[in-house]
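Complex shown without one protein chain; remaining protein chains in place.
Letters are used for the chains, namely A, B and C, taken in the order the chains are written, and counting of residues starts over at 1 for each.
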Amino acid sequence: MSGDQGDYVLSDLQHGKAECRLVKVDRSGERHVLHDLNVTTQLRGDFATAYTQGDNAHVHATDTQKNTVYALARQHGVDSPEQFLLDLADHWTAQPWVTGTWFHAEQFAWERLPANGHSFVRTGEATRTAWVQTYGDQTFVLAGLSDLVLLKSTGSEFHGFPRDRFTTLGETSDRILATSVSATWRYDPLDVNWDVAHAAIRTALLDAFATTHSLALQQTIHAMGAAALDACPEVAEIRISCPNKHHFLVDLEPFGLDNPGEVFFAADRPYGLISATLSRIDATEPRAWAGIA
Amino acid sequence: MSGDQGDYVLSDLQHGKAECRLVKVDRSGERHVLHDLNVTTQLRGDFATAYTQGDNAHVHATDTQKNTVYALARQHGVDSPEQFLLDLADHWTAQPWVTGTWFHAEQFAWERLPANGHSFVRTGEATRTAWVQTYGDQTFVLAGLSDLVLLKSTGSEFHGFPRDRFTTLGETSDRILATSVSATWRYDPLDVNWDVAHAAIRTALLDAFATTHSLALQQTIHAMGAAALDACPEVAEIRISCPNKHHFLVDLEPFGLDNPGEVFFAADRPYGLISATLSRIDATEPRAWAGIA
Amino acid sequence: MSGDQGDYVLSDLQHGKAECRLVKVDRSGERHVLHDLNVTTQLRGDFATAYTQGDNAHVHATDTQKNTVYALARQHGVDSPEQFLLDLADHWTAQPWVTGTWFHAEQFAWERLPANGHSFVRTGEATRTAWVQTYGDQTFVLAGLSDLVLLKSTGSEFHGFPRDRFTTLGETSDRILATSVSATWRYDPLDVNWDVAHAAIRTALLDAFATTHSLALQQTIHAMGAAALDACPEVAEIRISCPNKHHFLVDLEPFGLDNPGEVFFAADRPYGLISATLSRIDATEPRAWAGIA
Partner (left out) sequence: MSGDQGDYVLSDLQHGKAECRLVKVDRSGERHVLHDLNVTTQLRGDFATAYTQGDNAHVHATDTQKNTVYALARQHGVDSPEQFLLDLADHWTAQPWVTGTWFHAEQFAWERLPANGHSFVRTGEATRTAWVQTYGDQTFVLAGLSDLVLLKSTGSEFHGFPRDRFTTLGETSDRILATSVSATWRYDPLDVNWDVAHAAIRTALLDAFATTHSLALQQTIHAMGAAALDACPEVAEIRISCPNKHHFLVDLEPFGLDNPGEVFFAADRPYGLISATLSRIDATEPRAWAGIA
């Protein structure tokens, strides 16, 4: 996977098709089942001559990779984003010159309307995410969710932090805590019911957010991670990143008004940004996380 | 509202504060009530000398307009976006030099989590919109929703359209119909329960979309508009604009596969764009729609 | 253009293809000439039965409208966005059932790289805009630019505004003035060299922004509008809308530091929003501005 030009070393070669928008309708039952995915493929392998000489003999065209997404959706169906990416991985790891793969899917949620079995409204709540990565025979499966926007209107404090020359923030024992959770976890072993596991983890995250009396967003993140590990024994490790979406209590005193935790300004930028990983003992696999934000 | 500089005529003067992000928590009950708004204010009036001479004696600063949003939220509370904009209109039409006003709010939806009365998840489904506009004593109230993304996996046809030199589209008797509804309606009379009316209209739009066997997106738009007018006698007119979010059936024949309405490519651009207005007889009020996309 | 269903009146029927991304390369010379457009078409006419009955006999498919964009680009070339939209208008107004049209284009700017005649870098500075609208025999041409982001680091004051109960803003005799200009103007008569006129107006706007010592953003807007009318006799009227992109001087006093106009926080929301129209006497044509934000 590397070549030389003069004194330079070529590495980390990847190519694929990004953001293939795939909508799969399963019409086998009275009620249609919809999978709405955004799929990205990346192949790694012996492609150096394309870079050094423009020789494409080993380069599976990204157009071919796109076609393969749609063809495999027909051949294998789409049960879950994880399973679909595994089908893609099976296909591509069997091709010549391919030594590794990286696949990603976003899945958008739709809710069936009551009128009939084939009408849907898209719920904007969170995006389900999945990744499959292979290195030779080794396969990693990760899943997650992004843009899960949560808010607590009480039950959040922040105090006891260090005060230095540049500290002006006051302490508070009651603030709004709001965030947009990005959580990604790695499954191991891979004998998982993907939909059931994802739903259980999502519920655990929501419940931990709601029930943790928060002294720091860090504490809430830890509680959410622990809840996910508790909820699903196949989760080996979980990474959570949370912006602190600041809601500032508006100072109404100049107008002769009090403001007992009622009127807030929701700020855009800057925002706090807090993250951590929680894992079972000896469970870290750094290679599984390559290229995952 | 107009001035002269040499031979030029100055008109359409407006100024205000755009996108005041206001989160209002009503903590009076066991279960907190959340209103999450994005409010824009615009004043019209006798402000010409600011333009022609930089004389700000009549210019209510946009910063003052922002402060007023937060202060009135404390003084009057927030029951609904329509009521809150009416409170703003009452305040500003009473100020000197102001002869007209234009207010807009987006309201984002949050769902209470089961764990307690103060934890919420933001549902991304559609944004509720409202406008209040005044011209002297005349007040207009409009409401709507945007980004309501709907899809039917069957029950949609498109054929019988004219074929000219540049027509290549085939006819179809079964396609995916997907759109993102923008609907705006004007209330008249104004004696309305804003939340009840909005919920009834939203339900009518969803139901009309689902139950209309569609021969054209135009037909679905008409059905949705009529359903809204049927559902709420205080709706005088409604404008609906719908992109046709194309879902193209992927041609899998080159791969030896059929595709009986199962595998689709969801396209971004270009997209169809269809719109219409439906109103009760003699109900149009063009001034009410000024500055509303 | 209107129909009846029960007691309801149908009006404002429009349909077309939005955001057709068209890149046209003129390879006739040594140096290629690039036009990069985003084109939207809308037809108005006798389409009511599509809405009321799903009868598409009069509905020129939006797919056909898209094809026409690309075909006319080949037949007529693309000299300027205005000319290209006029070619589209000529084509569509001649078709049956079409009584009016509305066309819009955005044009993105590319700069030729020095190495050869066919390599380009996209400059993100402003987007050139154009609209052509017809009502029967009447044709309107408008042009403009959006997202022209300008900043003055001095030469801007704001004081003398009214102070009421909700006013807290201090007066200033030296602030940053920053905005993102949206300007749209109407040409009349239509015997215009579109590229020359656009360049002259853009230069006039930039120069007026830079050279106006500003006592209010309103004053700068007026100066820019007057400069555009001065620069191009074929501009009949111009509308300018400018956010006040606030740059707040950071209070460094708590840290024992002064801040003599050096360190600013650039805020996102909320922002001031100021607009006005400047026109020659008796030059307003409200119909020309329908559907133009």
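Of note:
Basically, contacts are C-beta pairs under 8 Å (C-beta built on N, C-alpha and C of every residue); 3 or more make two chains touch, one makes a residue touch a chain.
Just so you know, these numbers come straight off a predicted model, no measurement behind them.
The residue touching the chain not shown here, chosen from A:28, A:53 or A:193, is A:53. Across the entire complex, the residue among A:110, A:158 or A:264 in touch with the chain not shown is A:158. Along chain B, the points of touch with the absent chain fall at residues 165-166, 168, 254-256, 268-269.
For chain C, the list of residues touching the undisplayed chain reads 20-27, 32, 34, 36, 67, 70-71, 73-75, 110, 113-116, 118-125, 147-155, 176, 206-207, 209-211, 247, 250, 252, 255, 257-268.
By the touch rule set out above, chain A reaches the unshown chain at residues 5-21, 40, 42, 47, 50-64, 66-68, 71, 95-96, 158-162, 164, 166-169, 214-216, 218-219, 221-222, 225-226, 229, 239, 243-244, 269-281, 283-284, 293.
Here, only the chains that are shown with their structure count from here on.
Each chain gets one centre point, the mean of its Cα atoms, and the points for chain B and chain C are 22 Å apart. Look at where the CA atoms of chain A average out and do the same for chain B: the two points lie 31 Å apart. Averaged Cα coordinates give chain A a centre that lies 37 Å from the centre of chain C.
In chain B, 20-21, 67, 71 are the positions where the chain touches two or more neighbouring chains simultaneously.
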